[in-house]
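Complex shown without one protein chain; remaining protein chains in place.
What follows is subunit A.
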């Protein structure tokens, strides 16, 4: 299947949930997905369209739009296409269903996105900080408005 037929298959199956879908190049598709149904879309991608490889899952902060995006980059072993799916979440209460049930390797990606951006993944098996120490939990250091950098010079140099 090439990029256009994958888009038409997706939008045919989920006319409500997939929007702004477009072909970026021969091998890349971008689409936006409604946060409520991300698990069903992922399941369809994996089981029917054989997109079995979640390459990456990440967050991105857009303070001016007051939104946090979670981005899913999903590859396939059968089609020469990579899908980039974005779900837009409100910045004050970002919550989205976890896709660990579909792609097991989303586990640590979601934990990282949780500790850095504060995106809450519902029904995640073990949502706790991955890399940060306890004391930084709740600071969400990768949000653009994070001000917690220690603003002092090293004393032994000056």
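Please note the rule applied: a contact is a pair of C-beta atoms (placed from the backbone, for glycine too) under 8 Å apart; a residue touches a chain by one contact, two chains touch by 3 or more; residues count from 1.
In this text, contacts and distances are computed from a predicted model.
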Listed names "Response regulator SirA", "Cytochrome b(C-terminal)/b6/petD", "Phosphonate ABC transporter, permease protein PhnE" or "NADH-quinone oxidoreductase subunit B", matching UniProt entry of the absent chain: "NADH-quinone oxidoreductase subunit B"
Identified contact with the non-displayed chain, of A:63, A:80, A:125 or A:141: A:141
Missing-chain contacts mapped onto subunit A: 131-133, 135-136, 139, 141, 146, 148-152, 154-157
